[in-house]
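Removed: one protein chain of the complex. Kept in place: all other protein chains.
Going by the order they are written in, the chains are A and B; count residues from 1 in each one.
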Amino acid sequence: MSGLDLGSIIDWTGLFGIAVFAVSGSLEAARKEMDILGFLLIGCVTGLGGGTLRDLLLGATPVYWIERPEMVMICLVASVATYFLAPLLTSRYRALVWMDAIGLSTFCITGTAIAMAHGASPLIAVCMGVMSATFGGIIRDVLCAESLILSSRELYVTTAVAGATAYLLLQLVNVGEMIATLGAFSIAFGLRTAAILFGLKLPQYRRPAG
Amino acid sequence: MSGLDLGSIIDWTGLFGIAVFAVSGSLEAARKEMDILGFLLIGCVTGLGGGTLRDLLLGATPVYWIERPEMVMICLVASVATYFLAPLLTSRYRALVWMDAIGLSTFCITGTAIAMAHGASPLIAVCMGVMSATFGGIIRDVLCAESLILSSRELYVTTAVAGATAYLLLQLVNVGEMIATLGAFSIAFGLRTAAILFGLKLPQYRRPAG
Partner (left out) sequence: MSGLDLGSIIDWTGLFGIAVFAVSGSLEAARKEMDILGFLLIGCVTGLGGGTLRDLLLGATPVYWIERPEMVMICLVASVATYFLAPLLTSRYRALVWMDAIGLSTFCITGTAIAMAHGASPLIAVCMGVMSATFGGIIRDVLCAESLILSSRELYVTTAVAGATAYLLLQLVNVGEMIATLGAFSIAFGLRTAAILFGLKLPQYRRPAG
């Protein structure tokens, strides 16, 4: 963290992303009809997984939530709340998709910012952003034996790459932390929204015969 | 490790848990009819996986078994022994369930103890205990493409949470390492036994229509 301003915006953005991803994990646990501890476990893993992988790869251990138990607490609270409130939703699947979209758009920014703060080169910073954003959802889907987001959902990785790259470029032109964060979030979330609403996709590789 | 007594009890408990989990991994390899090297690989991953994740997250690297190759040796011996002795068992599935229960009850204690020795807060120590106890089984099930313990088995995560919490509380009231370990093991193993024998479960989340 290089300064108060950057630190605190990233921090709040990060907390928000964690909570949202924890909810998305819990919604998946609801779809699989797990018990309350299944909700807590999947909620924590989804909320904290991306940032944990980032910290491990950067060598920033102990990983961030070990010295900040409130991060774990947020996931636990979000998971319990989902357990009781999910029945009120008319479509848990739709809620999951949107929660996932918000988390994705948030984490590609915080992951990139933290990697830059560790002195990573631009290519690596973008990679870290993409991994932070996608790994929580990947591990959620592996644990819930769901078909992976990688092969099925619209512009998923693309969104993370776009958000991370936008944040990096906005930082390079020095527009300030707040604008860089909001700008990159808008681009990522807008892209994902368009993809979900209009079924946008990159062309799939088509297997020729043989 | 803060002292000889604590260190040696945790150590022996840990070695025992590793061997038992290695056997549970090999029994799964037997069910999948793998070859001997499949037994060795799944045995090692199941036996060492939970503690490896704990060490990575705590930043206690190189992870514990790198400087103690005898840990790996235990897994190899346990896996080879299972390869030759498994045919003598009348039910390999039942053996797997009980081996897994013993490993689970052991690792939730050692994981919590080691996290406390690293100065982790109570919430984090319990999380570490739960992860150490469940991760070996989770990775075993992912590698063997088995349906995950998370969604199918009785009071699985609950057992780990109960054992880790009991150990923490017994330590706080200063009953001594031996009693804390035995007490927590009894609670965890008793709970899991009851769950297996009587089919106890926490209420599952029920999806409302829609």
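We adopt the following convention: a residue touches a chain if its C-beta (ideal position, glycine included) is under 8 Å from a C-beta of that chain, and two chains touch if they have at least 3 such contacts.
For clarity, every value in this text was computed on a predicted model and none was experimentally measured.
Novice: Of the listed residues A:15, A:76, A:120 or A:194, which contacts the missing chain in the full complex?
Specialist: Once the missing chain is taken into account, the touching residue is A:120.
Novice: Which listed residue (B:15, B:77, B:144 or B:182) would be found touching the missing chain in the intact complex?
Specialist: Within the whole complex, the residue contacting the unshown chain is B:144.
Novice: On chain B, where is the contact patch with the chain that was removed from view?
Specialist: Chain B touches the missing chain through residues 29-42, 44, 52, 56, 61-63, 65-66, 69, 72-73, 83, 86-87, 90-92, 142-145.
Novice: For the chain that got dropped from the picture, name the residues of chain A it touches.
Specialist: On the side of chain A, residues 56-59, 61, 118, 120-121, 123-124, 127, 130, 134, 138, 142, 147-148, 150-151, 157-158, 161, 201-208, 210 touch the unshown chain.
Simple rule for what comes next: only the chains that are shown with their structure count from here on.
Novice: I'd like the Å distance between the centres of chain A and chain B, where a centre is the mean of that chain's Cα atoms.
Specialist: 29
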